[in-house]
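Read through the structure below, which is laid out as structure tokens, and then see the notes.
Heads up, one of the protein chains got dropped from this complex, but the rest are sitting where they should.
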Amino acid sequence: MSEMTQQQTAADERVKEMSPLRRALIRPELGGICGTIVVFACFFVFAFDSGMFNSQGVMNWSTVSAQFMIIAVGACLLMIAGEFDLSVGSMIGFSGMMIAIFSVTMGWPVWIAILVTFALCIAIGAVNGFIVIRTGLPSFIVTLASLFILRGFTIYLPQTLERKTIIGGIRDIAEGDWLAPIFGGKILKGLFQWMGDTGIIATFERGSRAGDPVVDGIPMLIVWAIALVIVGHLLLTRTQFGNWIFAAGGDAQAARYVGVPVNRVKVLMFMFTAFCACVFATCQVMEFGSAGADRGLLKEFEAIIAVVIGGALLTGGYGSVIGAALGALIFGVVQQGLFFAGVESSLFRVFLGVILLFAVVLNTYIRRMITGER
Amino acid sequence: MRSLIASVAVGAVLAVAPVAAPAMAQDDLSYVLVSHAPDSDSWWNTIKNGIALAGDHVGVSVEYRNPPTGDIADMARIIEQAAASGPNGIITTLADYDVLSGPIMDAVASGVDVIIMNTGTADQAREVGALMYVGQPEYDAGYAAGLRAKGDGITSFLCVNHTIQQPSLVERCQGFADGLGVELGESMLDSGTDPAEVKNKVMAYLSTNPDTDAVLTLGPVSADPTIQALEENGMAGDIYFGTFDLGEEIVKAIKAGTIKWGIDQQPFLQAYLPVVIMANYHRYGVLPGNNINSGPGFVTADGLEKVEMFAGEYR
Partner (left out) sequence: MNTRTQHEPIIQMREIEKHFGSVIALAGVSLDVYPGECHCLLGDNGAGKSTFIKTMSGVHEPTSGEILFEGKPMRFADPRMAIAAGIATVYQDLAMIPLMSVARNFFMGNEPIKRIAGIPFYDQEHAGRITMEEMRKMGINLRGPDQAVGTLSGGERQTVAIARAVHFGAKVLILDEPTSALGVRQTSNVLATVDKVRKQDIAVVFITHNVRHALAVGDRFTVLNRGKTLGTAQRGQITPDELQDLMAGGQELAELEGSLGGTV
């Protein structure tokens, strides 16, 4: 009998040779890569001289894309682990508001306010995860509840404490704080000053800042985004834990049977998603100096859209952080680029829908290729 | 391969998109108006019509932009984007000074002229280096309305706030309360924007607080369902009802006597004037010497004709 198998091994006519092209096609990032190229090509043609590709313009869509990237990394890993978090947007509003309440209303040092807020948000993420794991309810529903609960508190707390829904003045308090610049600061200021001096990038024409470069550094928001993408990508593809994330989302039961701690993986991913939302909020609060009750509205869907454009499956078990990052880039570039191209802004949603639809169709096709379904 | 075709198709869709190409004006002045309003806020339609008309009248192109969800942080990015695209001027609201002052000051410093419209104050406009402020100071308008109501013998009220996270709306309520000389306290209702919810919440509030003298709504979003609520519980025409802003339903209600007065901040002026002022400034270097208060104008049952004709369009 074993001879028979050997023979079959030698000549299994059913294992088709795969062309390198086809192999390249079945990567989750493929849709994202193609989309990025197409989107940039389009805007190069239609909006090149609109200011989209000058230093201010590049910084503008980079910042917006970086925002999407930060929440997309969390949403991506969570989606691959087989769960959703619809409370991301509310979490952004909530964590920003908590930083403001801790630092402005309660007068804590900003770094303590930030650290406590991070701890609080990660704990809420863990609670989300535990409820999902313990009850077995779809995370969709559980986090939908958190969406409302957190948003409610984000409006209620500042109203009760400060009688208003926007708490400002954080920039002044954060002056001289050691932790705040890690979220709200800028790096490479010297380089940009030099580029401004040598005329590579434009400088301000008037006012007290005349002569300063229009872009005076890379915001930490972008640094965070790149760092999270790299860490997320390595975690997912190059570590044991990454394999567990795939396994937990691919088939939780099968993963449990081989000893993967599926529950722990999922809870940790909920916590990581909350962490990403908190990074987003902290960067925003430190940059703008205020927290508002309406911050982060609908951001959960934007994160999910970026992840799906980036090739992840809504059903879990498949996806890529790099893809999600490209999805976020596409999202950001299209959103801001349409303004540059002078397209009526209400059409943005139309484009978003069209891109999303294409991404989903493309992903379905890729998955069929991978699993060999017809 | 099919995936490649799909991607190309995405490109094709982008390519054939209706790029709004405004009629070429003689000297190519282009302005951007940035608002803080979410897509769903129909009140801003008047603004859109106002800038379109002004653009036609003086021959400039004006684009309207807003954060789709009304997130002010997103609005900051839109102002940055608008500045980067290098228009001649930006007309923007100043819905949150902390968030928007930075991007606006950057725009001013990079050579783009700015006029603040609608939300914000004259002081804030001066601080960010804007040319001027065109709008209705919200607190003052609320205060004026409060004084008026006090004169009519009102001592308690309900303020129906449909966007409670928007500070300027809270200021209207606060101003009204201060004008009346009462505490705002529990009088402000977080109604949300869904018409059915607004209606039910108003009815519930009025049935638990039956001795409420007056209702103040902050725009068509809260006024329209409130009118229905009052008609349903029989308080229409009986309870003292004032509202901010106008709209078709509000005008009808004023005519019917359900609404005593509407505070018209005249958004048309907030949109039309900045465009015209800026175009003349850029062409001939002339600029009015002061800020312009577009409101409050109290609209009552007398003299409704023009309002009725253009409600929702220019009024």
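Each chain gets a letter, A and B, in the order it is written, and its residues are counted from 1.
Everything below uses one rule, namely that a contact is a pair of C-beta atoms (placed from the backbone, for glycine too) under 8 Å apart; a residue touches a chain by one contact, two chains touch by 3 or more.
Everything numeric in this text was worked out from a predicted model, so none of it was measured.
The undisplayed chain touches these shown chains across the complete complex, A.
Only one of the listed residues, A:A75, A:A255, A:V321 or A:L356, touches the absent chain: A:A255. Listed here are the subunit A residues that touch the chain not shown: 1-2, 4-6, 8-10, 12, 15, 17-18, 234, 237-240, 242-244, 246-247, 250-251, 253-260, 313, 317-318, 367, 370-373.
Assume only the chains that are shown with their structure count from here on.
Centroids built from CA atoms put subunit B at 32 Å from subunit A. Residues 2-4, 6-11, 13-15, 17-21, 39, 63-66, 68-73, 76-78, 80-86, 96-99, 102, 105-106, 108-111, 129, 163-167, 170, 184, 190 of subunit B are the ones touching subunit A in the complex. Interface of subunit A with subunit B (complex): residues 25, 30-31, 34-35, 37-39, 41-42, 45-46, 50-52, 54, 56-57, 59-61, 63-64, 155, 159, 163-166, 168-171, 202, 204-210, 212, 214, 284, 287-290, 292-298, 334, 336, 338-349, 351, 354-355, 358, 361-362, 365-366.
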